[in-house]
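Here it is: the structure, laid out below.
Of the protein chains in this complex, one is absent; all others appear in place.
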Amino acid sequence: MSTESVELKQENNWKRYFTWNTDHKVIGVQYLVTAFAFFLIGGALAMLIRTELLQPGIDFMDGTIYNRVITNHGSIMIFLWIIPVLAGFANYMLPLMIGARDMAFPNLNALSFWLIPVGGLFVLLSFFIGAAETGWTAYVPLSIQAPDGQTIWAIGVILLGFSSIFGAINFVTTTFTMRTEGMGFLELPLFVWSMLATSLLILVATPVLTAGLILIAMDRVFGTIFFTVQAGGDPILWQNVFWFYSHPAVYIMILPGMGIISEVLPVFSRKPIFGYIAIALSSMAISVLGLTVWAHHMFTSGMSPALRVPFMITSMIIAVPTGIKIFSWLGTIWGGKLRFTPSMLFSLGFISMFLIGGITGVFQASVPFDLYVHDTYFIVGHLHFVLFGGSVFSVFSGFYYWFPKVTGREMNERLGKIQFALMFIGANLTYLPMFASGMLGMPRRVVDYAPELASLNLLTTIGAYILGTSVIVFFHNAATSWLRGPKATSNPWRALTLEWMTTSPPPIHNFEELPVVTSGPYEYGETPGASDTRQTLEVTGD
Amino acid sequence: MESKTTDKSHSNLIYTIIFILLAVITGVEVFLSSPILQISRGLRNTFFILFSLGKAGLVAAFFMHLRSDSKFYTYIFLGPVIMLLIFAYVMVIS
Partner (left out) sequence: MEKAMETMKAEGSHHEDHFRAGKALGLDHRKLGMWLFLSSEVMFFGGLLSTFLFYKVNNPSPSEVALLDVVLVGVNTFILLTSSFTVVLGLTAIQRNNVQGVMRFLGITMLLGAVFLAGQGYEFVKLYYEGMTLSSSVFASAFFTLTGFHGLHVFIGLIWAGLTIFKAYQGQYSAEEYGGVEIFGLYWHFVDIVWIVLFTLIYLV
């Protein structure tokens, strides 16, 4: 980051994306492209699942192959798609948003990225030597008895965990030590706050999963007997260790997305965010509380019954900060001058779908209800409403929002709206029937089901095919726009956060001169101050 | 070894005192663990836990400079420790 690099001709060729590059913007793109590639793979596995489940009866997959498909669908979507894609946005945008020239530890950042394709390779390779087939939750003793691919899968997940942890170290250190002058914590964009909350979870929870996966690997490879039931090994031990990470994992997958929503809504409502401090603090609250709810995944496991009550209570309490966010977002758009760009549409879709997902989550927090629906399609419906309707929608919202900044080109708005329509209809058609089939008793992770559930499954599969179509529309839009889209200005959305105060794409050193911040990040609709000299900041009289 | 200021040689003294404390406590612990002594398990274990917390605290506060550095580092370290205590407790009684 010396003057020499400022004078270097910016190497815009595509080859640098395949190298060890320490520029956070290159790393961000590496993350994003890799994650989207895994999204396609995970999505293809989903299409296989829904095609098999189109009708009752075994159609083209036997039970074992089906188990491998669902295991890797889940593992890929969680560890190789959602977590990295959000980390990719954070990598690209966080330094820009705080007015820094890069992350605190650029080499560690490059390592964090390169662990993704390596870890992903392990997970994919496992398919060829007898894949993991236990579900992504790898419960013992099944995961001890499963074929060799399970060990490879475990190693892959451990590597991906390291990637996540190193990334979190970078995000927190950068935010605390590299903010530009005038950017105190109360001037931080909410996306940055969400990354702080996410990083806390990553640092505290991920290492416990690492420890647990090591226990499984030790049993499988080195002859330890942690999970040999006859010797006193306890399956519940694994569940505790696993869920201690995997519940916070879902907050790791949603908090950055919520941060994106908080960025997008004010811009396309031309209104300040409603309840900035409430949203910032509720992110931290969700993070801390998120570490105390894990055993609600274990209500039917045979865990000590009295212990279920505190977990039910904490799981219900966590709905409060979440609700605060929803109300704040509604307060933001209320009375605003809304502009329905694809980015805005996905954010609005997020609110409605996450609401359904979140409320069904509160149902499940109740022990008596969960005893009935645990491991049924009710859970599958819930998780896809929050993860697809929530996280994935937020990813597309962020993608349409930040695409001009990253690529210097605009995406096609009409195609974006078509994608949104197909995706919104597709997602609801896919996942709503699952609540019904779950309540009717359809278990999850089954290759076959009772004939009475056929029409619900038919609806779901049709919805899935519509979803698949919407994804094709997206990739067509993204690819053609990146290659041939119209050139974008530095601030096409007339937003106020710092990433928009530099060119699209930014120069290698991010800003010609580091900005000095004198006000908050969302003050839309206010009269420009006398010191304002930039056309792009004019926001009155929209 | 030249000492530029009395400040610096003063700090070596502190470290030496802490080290001697750590050594003595360790010695006491090994002695207490001897089966010859007729102390109840509960009392013995209480001492062991207090001693280990004391030793860990001394290393963290003085050798790792938590006492003289920003309080933030202390929070970063203590937070997970508390979380760990909760997790270990829930695990053991599950």
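Should a chain be cited, it is by its letter among A and B, assigned in written order, with residues numbered from 1 in that chain.
What we mean here is this: contacts are C-beta pairs under 8 Å (C-beta built on N, C-alpha and C of every residue); 3 or more make two chains touch, one makes a residue touch a chain.
Computed from a predicted model, the values in this text were never measured in an experiment.
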item: Displayed partners of the chain not shown (whole complex); value: A, B
item: Which of A:I83, A:I152, A:V172 or A:V264 contacts the chain that the document leaves out; value: A:V172
item: Given A:V208, A:I252, A:V267 or A:M312, the one touching the chain that is not displayed; value: A:V208
item: Touching residues (missing chain, whole complex) on chain B; value: 1-4, 8, 11-12, 15-16, 19, 22-23, 26-27, 29-30, 32-33, 45, 48-49, 51-52, 55-56, 59-60, 63-65, 69-70, 72-73, 76-77, 79-81, 83-84, 87-88, 91-92, 94
item: Footprint left on chain A by the chain that the document does not show; value: 1-3, 6, 100-102, 104-105, 108, 165, 168-170, 172-173, 176-181, 183, 203-212, 214-215, 218-219, 222-226, 228, 231-234, 237, 240-241, 244, 496, 501, 509, 512-521, 523, 526-529, 531-532, 534, 537, 539
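As a working rule, only the chains that are shown with their structure count from here on.
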item: Separation of chain A from chain B, taking each centre as the mean of its C-alpha atoms, in whole Å; value: 40
item: Residues of chain A defined as touching chain B within the complex; value: 203-204, 208, 236-237, 240-241, 244, 291-292, 295, 303-304, 307
item: Residues on chain B engaged by chain A in the complex (per definition of touch); value: 79-80, 83, 86-87, 90-91, 93-94
